[in-house]
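With one protein chain removed, the remaining protein chains of the complex are shown where they sit.
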Amino acid sequence: MAVVFILAFVAVASVLFHLLSPWWWTPIASNWQYIDNTIIITFWITGFVFVAVVLFVAYCVWRFRHRPGNRAHYEPENRKLEFWLATVTTIGVVAMLAPGLFVWNHFVKVPSDATEVEVVGQQWLWSFRLPGANGKLGTSETRDITAENPLGVNKNDSAGLDDIIIQGGELHLPIGKPVKMVLRSVDVLHDFYVPEFRAKMDMVPGMVTYFWITPTRTGTFEVLCAELCGVGHPQMRGTVVVDNEADYQTWLQQQQTFTQMMAASGEPQTAQ
Amino acid sequence: MVNIPSSINDPIPAAEVEDVELYHPHSWWTTYVFSQDAKVIAIQYSLTAISIGLVALVLSWLMRLQLAFPGVFTFIDADRYYQFITMHGMIMVIYLLTALFLGGFGNYLIPLMLGARDMVFPYANMLSYWIYLLAVLVLVAGFFAPGGPTGAGWTLYPPQAVLSGTPGGQDWGIILMLSSLILFIIGFTMGGLNYVVTVLQGRARGMTLMRMPLTIWGIFTATVMALLAFPALFVASVMMLFDRVLGTSFFMPAIVEMGTQLQHGGGSPILFQHLFWFFGHPEVYIVALPAFGIVSDLISVHARKNIFGYRMMVWAIVIIGALSFVVWAHHMYVSGMNPNFGFFFATTTLIIAVPTAIKVYNWVLTLWRGDIHLTIPMLFALGFIVTFVNGGLTGLFLGNVVVDVPLSDTMFVVAHFHMVMGVAPIMVIFGAIYHWYPKITGRMLDETMGRIHFWVTFLGAYLIFFPMHYLGLLGAPRRYYELGESVVNPPSAHDLNIFITMMALTVGAAQVLFLFNAAWSLRHGKDAGGNPWRATTLEWQTPTTPPPHGNFGKELPVVYRWAYDYSVPGAPEDFIPQNEPDPENRSREHAS
Amino acid sequence: MTDVVETETRISPPRPDGLRGFASDWASDQRTFKNVSWGKAMMWIFLLSDTFVFGCFLLAYMSARMSTTVPWPNPSEVFALNIGGTEVPLILIAIMTFVLISSSGTMAMAVNFGYRRDRRRTALLMLLTALFGATFVGMQAFEWTKLISEGVRPWGNPWGAPQFGSTFFMITGFHGTHVTIGVIFLIIIARKVWRGDFDTQKRGFFTSRKGHYEIVEITGLYWHFVDLVWVFIFAFFYLW
Partner (left out) sequence: MTQPATQPAIQTEHQEHPIKLYLVVWGMLFVLSLFSYMVDYLGLQGYLRWSLILLFMILKAGLIVAIFMHMAWERLALIYAIILPPLLVLVFVAMMVSESHYVLSSRMTFFGTGP
């Protein structure tokens, strides 16, 4: 009997834990409310299935436990029952998958008015690059990285000369404008992860990855690295600040461009 | 179904190798050490796997201590922490679970349950074990090599795995790890070919595939999958070894490491991830399918009822096995791969939930109107159902591509795979040991100790990993040596971590009780007799217990019915052994 | 679970062919692959596993080649030989291909004579096969030496993408290893055939089992597989 009681208790206690737990996701700060909603749907469906299965097991153990003289029923299979169970499961799966794919479609299609912001990862530091006045990011190349040009921006690409470079500092984003985060790494895998934005993506050396968001709440948010990148992985933190437009412009004016940075470092050299 | 002419009429012998042809050992060495008897090899495999598994268990305590009390145990620095999680993960998945399920249970049960004298190639089978042992030794050598074992995470993602920012990356660690994996694969292939060919070609008379116990179906399918999936890991390991040792650039693009330009260029780290997961996802089912099979038999025997929907169970195993080769990139949703893959892989991943669900339903429907004996194997089977359903359902979160985006690489994933892989199959292993220990040793394990062991392990493990999901939901990333100040680490989360660690240590202590039980019962356990559970399958029908080399004495059994004739109406007993003749063909009527 | 008519008669009914046979074989007892011995079944399944190994090697090579921004050296020129003042493209590779195919031909005939218990011819054809195999490995070694002397290394080469050298050495090296193992096995089995082990039912040194002439066919399967892999390497590595 203890078994039955404990099994039922596991089911009930799990639900209570879910409802009462103080550990829940951070308040959202981007447009990916959709993702949270999909998670909620999934919780409902899976929660229901979990409780149903465990309670059913508990019931069976109670009702059909061995007593002297008992004999099990002989029933090899029941096609009809299995067919219905499979159908119901399929419906459950579709109910989770359909919204999921719908949102994913949204997630991978960057709106055309999004501004690009480049995030560069290296052991164990975040850097950022914003497009300058021309609104375009120049090309880059890991081979061009030197002490003076730590992000390897291509000096021969005129589009990159006015890019704004933030080495190891804070990134600011304007509220309400879609941004495409263009992600690049110069050494190993990293992952640009701001819990409040929900979105995250690995940064892979040798290629460029992306995701997009629209910040919906001003504030200061912590950037975590979510892909193991060596011993410094847990220390690889950064800061993203979501500003209103005015604050953002003020901040933007204070940043240095690629050209200014190269000039400051003395001898302007050309790419090898 | 078509009426098939019986191949029982074929003038094909029951076994290609007759008993006289078996290599019967003559010395102590060839009986206990270099034995070619599958049962001895099975025990060697199991003891080695459990020993190395205990090392991994101890590592998990150390990791938990660090996570609960950062900074208190100063000998666990960041380097060590990463070495510990890497070795913990790799040992648990490959050297414990894969080896124990296939090398251990596979070797013991396949010949016995199929009515064969031995594996088809006993010599290769023996080599398989010794190469496995060598692989384990090479792996353990990492702990003593300069620089220690690799700390790249069990996924060994390059470029990080071979660079100096990772412990063992520029030392011996990664080299030993890759060599050990390559050895493991070679050794496994020798054993795996044996298991597959024995199942396909070495069965007893009357033993059709559709009369095999589900245990064999699970182990067989898992072995086939392993033979097809391990090649990808083999290739990935060889290529990474070349990147590290010869300086090739398979996985290495242009890299500036800590301000120095490396000599690599043009490679693609994503390629490694594809190769790894083309192996890795089948691998997780390789450790799940044997558990599925064994638990089906445990439930059926101890509920005295045939497994519900046997045919569907077999097909579900086969379909899960095949589908698991086309879902691998669900581990890479946020890896930066072609985003359009998300649609394909999310769909295939969730489709797998349907055959898996059928299996779950059939387990619980077997309980329905059964005659449930709450023996210890049954308790573990119930524990398996609860934890597997829980872990499987959280898999659906991760499989649904957008939901995975916030959850990937957080403790939610860690909680998912521990529940579904670190707890559920472990439950089955324990259940199976309680179930077959009497056959292996002739004695029963102690019941009271068994119950304590079950309750502490089941409830303790649930309490470790159920709350852990919520840390992940909160946003806590995995593989963090310490989280420190962060929105995702409020004081309450820290308290939860302490609680989890306490539970982990408790569960660990319970395993000591189990080991004591296993040793103690060897001498003092109740005498078991040949068939203590009154089960139908052939391993319980051997003339002597434990079975001798050659398993069945002079004459091999002939099989007349499926493995699940429990509580057949009208039968005198509530079970009919598979080798009991069936003059009226009743079994067929009921079962097909 | 199956509709097996379990009579103890000793007369074997003819087995159905085609898809019906497929179903009845899989539904039967004892052995799924009728008429296939354990050894042969094992070799086939091993080859299946090995197919995945070479499949993964080749697809890794394909990915490297298709995603690099650097030009890939033209194999047609790299593997050309200067014969009598003219550069003949790929000529050595073509000869190697013919050598390997010839070895497959002799192997197939060895299997045939093995079943006819023609010890002499079997052993000689197997040795001839081994000789072709050794020639192939020798030419491979020549090819490697030539490339190395021209500056090709696993980590780089004078003409372009460094993955050219690494995949070349890895794939041909792996294939070459297979050929070498095959040659060794051929020699061992040829010796056994020559000695007549399979007629005198001599037991194996390691396994203590009696051998059959079928081992010739099993070795043959392996050998043909090695040839088969070369067909793919030839098409994808050299002709691409």
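Assorted remarks:
Going in written order, the chains are labelled A, B and C, and every chain counts its residues from 1.
Simple rule for what comes next: contacts are C-beta pairs under 8 Å (C-beta built on N, C-alpha and C of every residue); 3 or more make two chains touch, one makes a residue touch a chain.
No experiment lies behind these values; they were computed from the predicted model shown.
Though it is not drawn, the left-out chain touches A, B, C in the full complex.
Of the candidate positions C:62, C:81 or C:139, contact with the unshown chain belongs to C:62. Mapped onto chain C, the footprint of the missing chain covers residues 15, 17-19, 21-22, 25-26, 32-37, 41, 44, 47-48, 51-52, 55-56, 59, 62-63, 66-70, 76, 89-90, 94, 97-98, 101-102, 104-105, 107-109, 111-112, 115-116, 161-162, 214, 217, 220-221, 224-225, 227-228, 231-232, 234-235, 238-240.
Residue positions on chain A in contact with the hidden chain: 138-141, 143-144, 154, 156-157, 182, 184, 206-209, 271, in rising order.
Within the complete assembly, residues 11-16, 18-19, 205, 228, 254, 265-266, 268, 270-271, 274, 278, 322, 325-326, 329, 337-338, 340-341, 552, 554-558, 579-581 of chain B touch the chain that is not shown.
One rule holds in what follows: only the chains that are shown with their structure count from here on.
Here the CA centre of chain B is 33 Å from the CA centre of chain C. In chain C, no position touches at least two other chains.
Residues of chain B in contact with at least two other chains: 265-268, 310-311, 591. By the touch rule above, chain C contacts chain B in their complex via residues 1-13, 15-16, 20, 23-24, 26-34, 36-38, 41-42, 45-46, 48-50, 52-53, 55-57, 60, 63-64, 67-70, 154-155, 161-163, 165-167, 170, 206-210. Taken in their complex, chain B has these residues touching chain C: 1-12, 14, 16-17, 21, 23, 120-123, 189, 192-194, 196-197, 200-211, 227-232, 234-236, 238-239, 242, 246-250, 263-268, 271, 274-275, 278, 310-311, 559-560, 562, 585, 587-588, 591-592. Those residues of chain B whose C-beta lies close enough to touch chain A in the complex are 78-79, 82, 151-153, 157, 159-160, 163, 165-167, 169, 253-259, 261, 265-270, 303-306, 308-312, 334-336, 339-340, 342-343, 346-347, 350-351, 353-354, 357-358, 360-362, 364-365, 367-374, 379, 382, 385-386, 389-390, 393-394, 396-397, 400-403, 405-406, 408-410, 455, 459, 462, 466-467, 470-471, 473-475, 477, 479-484, 486-488, 490, 492-493, 496, 564, 566-569, 574, 590-591.
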